[in-house]
Every structure is written in C-alpha cells, then in structure tokens.
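Okay, here's the structure, questions in a sec.
Missing here: one protein chain of the complex. Every other protein chain is in place.
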Amino acid sequence: MTEYIIETKDLEFVYPDGTYALRKLTISIQKGKKIAIVGANGAGKTTLFLNLNGVYKPTGGKVYFEGKEMIYNKKDILALKRNIGIVFQDANAQLFSASVFQEVSFGPMNLGLPKEEVRKRVEDALAKTGIAHLKKKPIHFLSGGQKKRVSIADILAMDPKVIFLDEPTAFVDPKTSSELMAFFDVLNKEGKTIVLSTHDMDKVYPWADYVFVMKEGAVIAEGIPQDIFRDDEVLKRADLEKPWMIAAYEEIIKRKPYLSKEEVPKTKEALFQLMTK
Amino acid sequence: MTEYIIETKDLEFVYPDGTYALRKLTISIQKGKKIAIVGANGAGKTTLFLNLNGVYKPTGGKVYFEGKEMIYNKKDILALKRNIGIVFQDANAQLFSASVFQEVSFGPMNLGLPKEEVRKRVEDALAKTGIAHLKKKPIHFLSGGQKKRVSIADILAMDPKVIFLDEPTAFVDPKTSSELMAFFDVLNKEGKTIVLSTHDMDKVYPWADYVFVMKEGAVIAEGIPQDIFRDDEVLKRADLEKPWMIAAYEEIIKRKPYLSKEEVPKTKEALFQLMTK
Amino acid sequence: MKGKRYIFYTAAFTFFAVLISQKEVYAMHIMEGFLPPLWAAIWFALSIPVLFLGVRRIQKLTADHPNMKMILGLCGAFAFVLSSLKLPSVTGSCSHPTGVGLGAILFGPAVTSILGVIVLLFQAVLLAHGGISTLGANVFSMGIAGPFASYIIFRGLKKIGASKGVSVFLAAAFGDLITYIVTSVQLGLAFPTESGALAAVAKFLGIFAVTQIPLAISEGLLTVVIYNILTVY
C-alpha cells in the first residue's frame, strides 16, 4: 500500500497584505520518494514549504502529516518543524552564527535534546555533508558551495523525516551541483523523503520519482517525469523548458516511430542506446 | 581585415592582499563578435572584466582599447568605463535605487548628459529590454528576471561599445534565460561587441562565435566552440561539462564513424538531422 | 635627564610613522590606553546604567516581537559597515559616517546605545580602532551622549513643526558635534592644565574642531540623503 507522509486538501494561503499565494492546492507526497516541485519564479513553491512546516498557518484547507490532520496548535507546529526541514535557496539568509559548529547546533538545541546528543548530531551532520573539516572555520571564510552544505547540515542535524530543498542548485557551480544531487540520492536511500523545488529541468528529469507542476499558487499537473515533461501543453502553461533528453527522445521517435514502444530513456546512456537503434 | 576592440598582453592583476587573480593573460577580442569566456568559479572572469573597464588598475602587462594602449590615467579610465559596460551576475545585489527609472538614469546622469537626453536614453533602454511598463515600479517589487532586465537596461542607457555579461543566466528562470540569449543576439546585430561569461555550456555552445577558456587567472585555450568543446583534455582541466549537443554528436559518430565528415552541428535541428542520417 | 632621550626617540619614530601611515582621519574614538585608569573606570561606571536600561528595553522589545532580534542584529551590522565606508568630507579629507543619529531617530537612544557598544567593541578588535580600556568613554560619547542629543533634537524640532529635512540634518549633525564635545571634555578632564580642566577642554575642542566640524556637516547631509530615500520605500 502506498503510504503518504504529507497530504493537503484545498490548501489556501493568503498573506496578511492580501496577496493570494496558494489556491486550492491538493497534493499527496509519498513517503520515501524523491519528489520535484517545478514552476516559474513566484509560483508559490517556497510559500507551500513554509505552510507545510508550520512557519505559516494555512488560511484555508487541510494538511495531513502521516495521515493525521494538523490543526496548527502549538503541538502540531512543533511536530511539523521537527519532522519537516527546509533548506532555503540563499544560504546567506539562513546562516546566522559565525561558527559552523554553533550554527548547526541551533536546530537540535531547539529540540531540547541533551548536550551530548546535540554534539553527536552536529558531528554526524557535518560528516555526512562532507564538511567535518570545516567545523571550526568561521562561516564568512567558506565558499558558496560550502555554505550550502552547512545549510543542509543545519537541517540534517534535526533529523527530520522530510527535507524540502528550495532551489538547492541555484547559487552553486555545476560541479558542486552534481555532487549535491548525488548526495540527495544518498539521503533518500537512508529513508528520507526529499522534496526539491527547481528551475533546472535537465537536472530534475533524471532525478525525480514524481513531479508536481505549480503555477500561480496551484498545482496544474502531476505525474512521473516521463509523462509530465512530454506534455507540451503543461510545460507551456507553466513556462518551463523541456529537458534536452526528452527533446532528443522525441526527435528520435519522430524519425523512427517504431522506437516509441521502447521505454522513455531516463539516463544519457539509455538515450544514446536508443539513438543508434 | 579583422579589427580588435580590446587586446591584452601579459595582463596581470594582484589584489592588495597579495592574491594573484590574473596571470600573463593575453587575449584579443574581435569587434562586433559574440565572445564567451568560460571557466569554473574563481577562474578570474569577473576580475578580468573589472580590469578591462578601468575599475581595477592592472598590476602588470598591457591593455589596448581600439588599438590604443591604455595607461589608466583619469582620461583613459573614464573612456573605458564609458565604452565598456558590465552587467553583473547578481542583479539583486547590484541594483540600489528605489525606482526603475531612477536606477537606469544613474549612468547617463553621471555622463553629464542634459536631462532630456537622459530621459530619452532611459526610455530607449527600457523599451529595448522589454520593461517599459515597469518604469515607475519600485525595484524590490520586481521578479528575478525583471531585475536582470533592469540591470541590462542600466548599461544599455550608457550606450557602451562593448558589453560584458557576467553569468547573465545564473539566477533567472529558463524562459527568461532563453529570451535573454536571443536579446544578446539582437544587441550584437546592432553592432555591440558582446562578451559573456558563463557556466552553462549548453547555452553558450550554440551562441558563441569564439570561446576563451580560463583557469586560475590564465587563458588555457581559445577557439571556435566546435573545437573547444570537443577537446576533452581542456574541458577536464577547466572543470567544465560537455554541452549535451556535443556529447550526443560524439555518440553518433562513435556508432556511425562515416558521419564524422559532416559539419559539427551547432543547432538542435542540425543535430537531429544528423541523428537520423 | 632621562626625559630628553625618550623625546628624541619618540619624535623620530613619530615622524617616520606619519610619513608612511595611511592618510585617514578616524572619527572620535579615544585609543586604547590613552585615558588614565581612574577616568577609564569613571566612564565605564557612567555608561553601565544606560546600557542596563538598553538591555532591559531590548529584552522587552524582543519578547513582544521575536523578529526584533534579527532586525537589531542586521541594523548593528549595517552600522558597522556604514562606519567603514569612506565619506568624502567637505574639507576633502576622508572620514567615516557613524550612523548614530540615524539609529537614534529610528530606534530611540537606549537601544542605540547597545548597538553602539557592540559596534565599538568590534571596531576595537577587528579594526584596531578605539580600545577596550577606553570602551566606557567611547560608549559614553558615541553610544549615549550622541544618540540622546540626536533624539532630543529630532523630537523637539518635530514638535515645533520644523521640516523633516532640517530636523534630520540638525539631529545627525548635532549628534556628531555632541560626541566630539563630550570626547573633548573627557580628554580635558583627564589631562587638566595648570589653569584647570575647563581650559584643557577648550584646548581639545580647538584641536579637534578642524576635523570634526566638517565631519558633522557631512554626516548631517548624508543622513538626510539616506532618510529621504528610506521614506520613499
């Protein structure tokens, strides 16, 4: 049976100044999967994350966490913050402490854990993100990629069940960005549900298990990437580019229609195989 | 005869704290061309731009603008700043005025032009970048893509001969980024020399007339894109990814060696043509 | 005589040092070790009650608005960065805006004094500008006297209906001037001449007037520019 870790029903959120940010948004996020949420700037991805983790309180609709309806009382909000972590787009906006160690310890400290447990969690998170050697460095000495890793360690140290990554590859160079994508796979294999928002269709297509397409605060399409990214209608509506692998695949089957029975390729290798069939 | 607008010979730049940023860098930029400068973060692309436009003064070597050696006195610096515009990577950090009109008028005002001329230039620049309707908007209300356009209008309003674009597609969504690349073509057709630095090999490969590869403050290779991006050695040394078009092309000729006599495809269409030959 | 030799060495060293030192005029931070211990202690003692008030005020503010802590943190960082910018002064020399007037107008003087003490501490240990033993004196002049003067002037002028520009200019400029006067008083009290402390104060006022009066005017002008732009947002 499929188990959903987060579900929303007709979720709405209106900012205090009256701006509608989320409109009747219904999604179900399957436990242990790699989920991508795609959509142009301002589609409401970040607002959605902040609603689901309890920083904002929805102004309408329902949110379920592990099947239980959230009423956003103190206990619920605490449970959401504890179990759902957000790694923000701009690491500079998230990091507040000068020392890497203290920065990462902030989350676990707020969970009220004993000091020894906090220490252990911080060391673990730093080791996992590959920055144990930076422990004593001040944050302003770090490169952009290293700051990103600290901001991920921040969240890992809280040991959440779900991790939202808001445009994790936006400010980093291509090499770091490939390393990060591989790291998210590792986290996923360890049992975390990973939800990633991004612009980069080429990155997300081979990575994601399932895709939601957002536009103006609503989900306009969802499905497996092989379906979503072949739907020209949806891509156009949401202002998205087609991943080059899909574009190439479509060209191939246009010229050799008999290949359309084959599976849609999800890796470069599969595509090149198909190309020469 | 080829005419070079900017040339450097053994250009060197050392920051006041002793960091070497540019080492014996010799390049010639042909007038009216679309030039790409590629290289990992920290290769010195931005520092090079700031040296060529007179914000930094080279610590060694020579710089020629339109064939004339620059000695970086007050007059030269003024001429460089006037004729070579830089659009920086992070528009959000770069824009400082309250309204779009005010922001774009900053450069022309400093050129000491009469008010009417300033107004005309601002309106022209806004029209060209497609944001005339945003003229009176406050900057912090704009989206990332719109801010990018404002930062380009900033420079266009000064009417420089050369425009340096530092990672112009880094923080914008894919649609804006394709539109921008097309817009740079238009500017180029109007006679501007465009120099673009980027990480995004897929974008730059079909666009550029000529490519310089930088690593650790030096140029390690230069040539037309069809040559540079097929040189695995160079790509590896400079930590660059291969454009997918080249990767696909190489797969094709690996399987069908007789196609290697054909021209290397520079557009998607040409590639797909080749694919089915 | 022992003194003579010292004078020669110190004079030679000073001359050499002035030749190669950077031509930057720092604002009125009394340097480390300049004040005798007694006066250093007195200014600490006078500053502490105000700082205590400031801490209480911030605690109350942040308890009501948890986001206030971030706002104050960022504003403190802003004040530090502002003070490290070089401001073209009327006399042509470069100096540093203090932002004290702006802080007092926006947050009130007690809160500004807390930001002031942190910024002054950082200036001492990051920029070698000011000192630990003279922190009390510098906090009193820049973090307390200056902001209070700015605040009172701004409020007073607003009450009698002066224009925003004039009130902001005078508040910021006088905040600077009061800082300079208080610093001169501090130096005069610590190093009185034969004819008393008052003459000594006058002496220091005269010496620092050359740099400080143009600086106060610059700071006033800059604060007006900043304030005007801020009100547009």
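Labels A, B and C are assigned to the chains in the order they are written; within every chain, residues are numbered from 1.
Everything below uses one rule, namely that a residue touches a chain if its C-beta (ideal position, glycine included) is under 8 Å from a C-beta of that chain, and two chains touch if they have at least 3 such contacts.
By our rule, contacts and distances are computed from a predicted model.
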Checklist outcome for this item: Answering from "Multisubunit sodium/proton antiporter, MrpC subunit", "Cobalt transport protein CbiQ", "Cytochrome aa3 subunit 2" or "Acyl-CoA dehydrogenase family protein": the UniProt protein name of the missing subunit is "Cobalt transport protein CbiQ"
Checklist entry - Of A:A21, A:A40, A:V63 or A:I139, which residue touches the hidden chain? => result A:I139
Item to check | Contacting the left-out chain in the complete assembly, out of C:A45, C:V166 or C:V225 | outcome: C:V225
Item to check | Contact partner of the left-out chain, one of A:M158, A:L187 or A:V219 | outcome: A:M158
Checklist entry - Taking the entire complex into account, which one of A:R82, A:K161 or A:K175 touches the absent chain? => result A:R82
Checklist outcome for this item: Residue positions on chain B contacting the omitted chain are 17, 50, 53, 55, 78, 81-82, 85-86, 88, 90, 93-97, 106-107, 110-111, 140, 154-155, 158
Checklist entry - Can you list where chain A touches the absent chain? => result 50, 53, 55, 78, 81-82, 85-86, 88, 90, 92-99, 101-103, 105-111, 115, 118-119, 122, 136-141, 154-155, 158
Item to check | Sites on chain C contacted by the missing partner chain, in the whole complex | outcome: 3, 6-7, 10, 14, 17-18, 20-22, 24-26, 29-34, 36-37, 40, 55, 58-59, 62-63, 66-67, 69-78, 80-82, 84-85, 87-88, 92, 97, 114-115, 117-119, 121-122, 124-129, 131-133, 187, 191, 193-195, 199, 202-204, 207-208, 221-222, 225-227, 229-230, 233
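FYI, only the chains that are shown with their structure count from here on.
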Checklist outcome for this item: So, in whole Å, the Cα centroid of chain B is separated from that of chain C by 45
Checklist entry - Hey, how far is the Cα centre of chain A from the one of chain C, in Å? => result 48
Next on the checklist: Applying the document's contact rule, which stretches of chain A touch chain B when the two form their complex?
Outcome noted: 40-42, 143-144, 170-171, 173-175, 199-202, 239-241, 244-245, 247-248, 251-252, 255-256, 268, 271-272, 275-276
